[in-house]
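A single protein chain has been removed from this complex, and every other one stays in its place.
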Amino acid sequence: MRELTYVEALRECMSQEMRENENVFILGEDIGVYGGAFGVTRGMIEEFGPERVRNTPISEAGITGSAIGSALTGMQPIVELQFSDFITIAMDQLANQAAKLRYMYGGKGNVPMVLRTPAGSGTGAAAQHSQSLEAWVAHIPGLKVVQPSTAYDAKGLLKAAIDDPNPVIFYEHKLLYKTSSEDVPEKMYSLPLGQADIKREGTEVTIVATSVMVHRALEAAEVLAEEGISVEVIDPRSIVPLDEETIVQSVIKTNRVIIAHEAVKRGGYGGEIASMITESEAFDFLDAPVKRLGASPVPVPYNPELEKAMTPQTEDLVQACRESLQRA
Amino acid sequence: MLTSVELLPEKSKDDLIGLLKEMWTIRYFDEKVDEFFAKGMIHGTTHLCVGQEPTATGPCAVIQEDDKITSTHRGHGHCIAKGADINRMMAELFGRSTGYCKGKGGSMHIADVEKGNLGANGIVGGGIPLAAGAALTAKMKNKDDVILSYFGDGAANEGSFHESLNLASIWDLPVVFICENNQYGMSGSVKEMVNIEDIAERASSYGIPGVIVDGNNLIEVMNETHKAVEHAREGKGPVLIEAKTYRWKGHSKSDARKYRTREEEQFWKEKDGIKRYRDLLIQEGLLTEEEAEKLRKEAKQDVEDAVTYAEKSPEPGLDTLLEDVYA
Partner (left out) sequence: MAKEIFMPKLSSTMETGTILQWMKKEGDPVEMGEPVFEVMSDKINIEVEAYEEGVLLKKYYDVDDVVPVNTIVGYIGEEEEEVPETAPEEPAPEETSQEEEPKEYADTVPATADANGQIRATPAARRVAKENGVLLSDMEGSGPKQRIHQQDVYDYVQAAGEKPKATPLARKRAEEQNLDLNTVEGSGPGSKIYAKDLTGSGQKTTGAEPGRIPVKGIRKIVADRMAESASTVPHVTLYSEVDMTEAIRLRSQLQDKIVEETGYKLSYTEIMMKAVAEALKRHPYLNASLSADQQEILLHKEINVGLAVATEQGLVVPVVPRAGEKGLTALVQASKQLAENARNQRLQPEQMQGGTFTISNLGMYAVDGFTPIINQPEAAILGVGQMKETPAEENGNVVFRPKTTFSLSFDHRIVDGAPAAAFLSDVKQLIEAPYELLM
């Protein structure tokens, strides 16, 4: 199999899809000859031309709204929103239009669009370019929310997102763009939304981790394995829809669960997952408090040490597992 | 057909008489809704377009069936003009399962996507980017559809208006922006909220034509929209039309209209676009007084029939609550 980076996997998915499907086009800021702020669309305008790789003015509401309008009338647009922080500007169009049109109209009209956007800290981009706001959109019925953690998942999930007849917010992570998977098939494939992936099997404690936290969870599991602690790592891959069953079954097996995301812990989606677990069949199997790890409730700081201190690191996950198992 | 005035789009006698009936239907529909709200027979809220009938009917009269519109919270007129069934509209206001939105949308969200009505919109300016997007579809699929985007003077101060006009301009999108300037955004007078005489002036900022029309003159509205639609259809890009008009009633059901005088309201009522058009058709000999009266009563009866239809329609089952969130 081929090794491909996350960026390459995304680009390959879009390119392959656009070769097959005339309804798919990309619009966003600086996605033309510049290739997008993170190089995801590099080379695409050369292949597909400016009609289908549509460089836009800096008008997030307008770009998003026009994508919704085009989706409602038969296209399958992919919006590249340059930084996920800018979703605030596009929020009316996402929350009040894209998410609701179908329901408000009594089931008529679909909005088959994807809004791709890079989230996360770790690049020194500070408070307005580093947030993880997935919980905002996950709260809105009508939107789907995807967070791929690997190149392999990125390609398959993006394909599923493009094919989905609903608006999908597709959260990429800046720190993951250069990571690679060794096994990304060239042939197009789709990974269903709402199907979690057990990234590592274990028996004593479950970590439910999203996006970049999946990698830290796997590192933590490695450290803990040396101490004889068996950790299961579950990557939900999409938080809406959420594969509740896989998480619940894992917790029933391990009796302990840590939920880790990069977003601020307060009001983060981890709270939703934690509540789901305690409301589920798994409640009676919990042998330790459900523990959430998320960022401190502060704007993302610039200084690299402060930035790192804000978000859960591998050691925090290791410690949380030990505490859960009372082996701290 | 008409001799005293020039009408650019070709219309038969029946078409012209039909437009009069349509405007009466719009008026009686909203008068009826007003009555029901006053009596507490319909819940929620509503925004009535009584007095603005020509700006609803005129533009829709000059577009083709495949052309599309986006509408506003004050959208019953646009909806009727785009060919909606008033039975299903009234049923929607009653929250019934036979309504356009199966009782889930209500007054502010009536849509008929298949018929090209991309929906009324509860967010001021919310529909404008959607119109640009629909126009983008037309352009990318090489269809000659044109999109009419209705919005009010209030929306002209929203970012979505500016972003969409700019996008439509740089991409030459086939969209006609129709600003129904009814003088007030809720209570905010356009004179206080905008520091230029005409909203149409803003078109120049985006390098597109801006046109001002008398919103109470159906013929003028039709003529200017016709030109704009042709311009757009030919791939020359969008046009902004500002139609000066007036809403006779309050913003919504609970509005004492303290922000304006009764004299001002009277001034605008005397410009009633329906009466002007009726008089024109009689003067042109296309209609007698008796025929006009008969037509008016038919329109009124149609609305009564819509009420009967709505009242007889079933409530949506509670089991439909979770339906249609996702496709």
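By letter and in written order, the chains are A and B; residue numbering begins at 1 in each of them.
In the analysis below, a residue touches a chain if its C-beta (ideal position, glycine included) is under 8 Å from a C-beta of that chain, and two chains touch if they have at least 3 such contacts.
Computed from a predicted model, the values in this text were never measured in an experiment.
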| item | value |
| --- | --- |
| Shown chains that the omitted chain touches within the full complex | A |
| Residue of A:34, A:283 or A:302 in touch with the missing chain, whole complex considered | A:283 |
| Those residues of subunit A which, in the complete complex, touch the missing chain | 255, 283-288, 326 |
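Here is the rule we go by: only the chains that are shown with their structure count from here on.
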| item | value |
| --- | --- |
| Between subunit B and subunit A, distance of the C-alpha-averaged centres to the nearest whole Å | 41 |
| In the complex, subunit A residues that touch subunit B | 25, 51-52, 54, 56-57, 59, 61-75, 77, 92-93, 96-97, 101-110, 112, 141-142, 144, 165-166 |
| Parts of subunit B lying in touch with subunit A, wherever the complex brings them together | 68, 70, 99-105, 109, 111-114, 118-119, 121-123, 126, 128-138, 140-141, 159-160, 163-164, 166-167, 170-171, 323-327 |
